[in-house]
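What you see is the complex with one protein chain gone and the rest in place.
Showing chain A:
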Amino acid sequence: MRRYFGRKLLVYGLTFFVAVTINWMVPRFMPGDPVSSMVARTGASNPAAAETMRVYYTGLFGLDQPIWQQYFNFWATLFQGDFGISIWAFPTPVSEIILGAVPYTLALMIPAILLSWVVGNWFGAYAARRKALDNAVLPIGYILTAMPYMWLAVLLAWGLGVVAGLFPVAGGYSFSTRPNWSWDFFLDLLHHWTLPFASLFLAALGGWAIGMRNMIIYELESDYSNYLSALGAPQRLIRRYAFRNAVLPQITGLALQLGVLVAGALVTEIVFSYPGLGSLILKAIQNQDFFLLQGTFLFIVLGVLIANFIIDIVYVVVDPRTRAGMAGAQA
């Protein structure tokens, strides 16, 4: 057990190390002078402001220092939570911008991923081998998964937002309000959250339901199910076993989803102009804000690694085969 997690941690540590190193290398080995091109790209008309930025960035890159020194400095600032200063929102620190965006992305993605997983698996498991329901769940599931996400999102925004006027279609909260800790603001947030959430939820729902349905049918046809049936075990027991075993690969699927959480958020946040990490990436690219992009990227890598590690732990708890495998590795 110790060794298993030790090995996992080592792999994750290495991944993080490589990601940070690549992140550090890119601006330094890009052709041309990154500092002046960055300053030029911001189009700062005021020469004084441009000069301030130039001095700041040269110092930050520490281009006058030896290369290994630059590398260590990069790590040192990283551990202080310092990702640099944004160009697009100069002079706000990148970390501050990211921390402002993270709650929106998490509040959108985590409920959407988890709820679609739970509901989808439940539907799929329930429909498997139940004729009437299966005939409904299967086509609806296929329609939902086959439909390009963009369509679904636009369809929802147009139908429920523009035509029916039930929900706002842009922003994280109304333009007229400022974020504050009031009940009204919370309702306003919820109101803006509904459509992007629903689009993500529906898009993922069909896939989970179909996957679960197929897994359950596979398990119901497996040898242990046949053996139990031959011994007259009731369907209830067999389905319970089938469900438990079918859920295991679905957990892997969930891990992958949580891992690429932010990538999923990108399109949603753009369609609904939702102020999360996805929108931030878009802004960083549009404004060629290298530090913001770098910071967001590192943050995402960290998130992916943490999500995967949590799933590793969950897997060990729920699947005895992983535990047996670990025992075997130790012997």
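Methods note: a residue touches a chain if its C-beta (ideal position, glycine included) is under 8 Å from a C-beta of that chain, and two chains touch if they have at least 3 such contacts; residues count from 1.
By our rule, contacts and distances are computed from a predicted model.
Colleague: Which listed name, "Nitric oxide reductase subunit B", "Quinol oxidase subunit 2", "Dipeptide/oligopeptide/nickel ABC transporter ATP-binding protein" or "Carbon-monoxide dehydrogenase medium subunit", is the one UniProt assigns to the chain that has been left out?
Modeller: "Dipeptide/oligopeptide/nickel ABC transporter ATP-binding protein"
Colleague: Given that one chain is not shown, which residue among A:N214, A:N245 or A:N308 touches it?
Modeller: Going through A:N214, A:N245 or A:N308 one by one, A:N245 is the residue touching the chain not shown.
Colleague: For the chain left out of this view, which of A:I22, A:L237, A:I285 or A:I313 touches it?
Modeller: Touching the chain that is not displayed is residue A:L237.
Colleague: Where does chain A touch the missing chain, residue by residue?
Modeller: Residues touching the hidden chain, for chain A, are 222-224, 226-234, 236-237, 241, 244-245, 248, 319-321, 324, 327.
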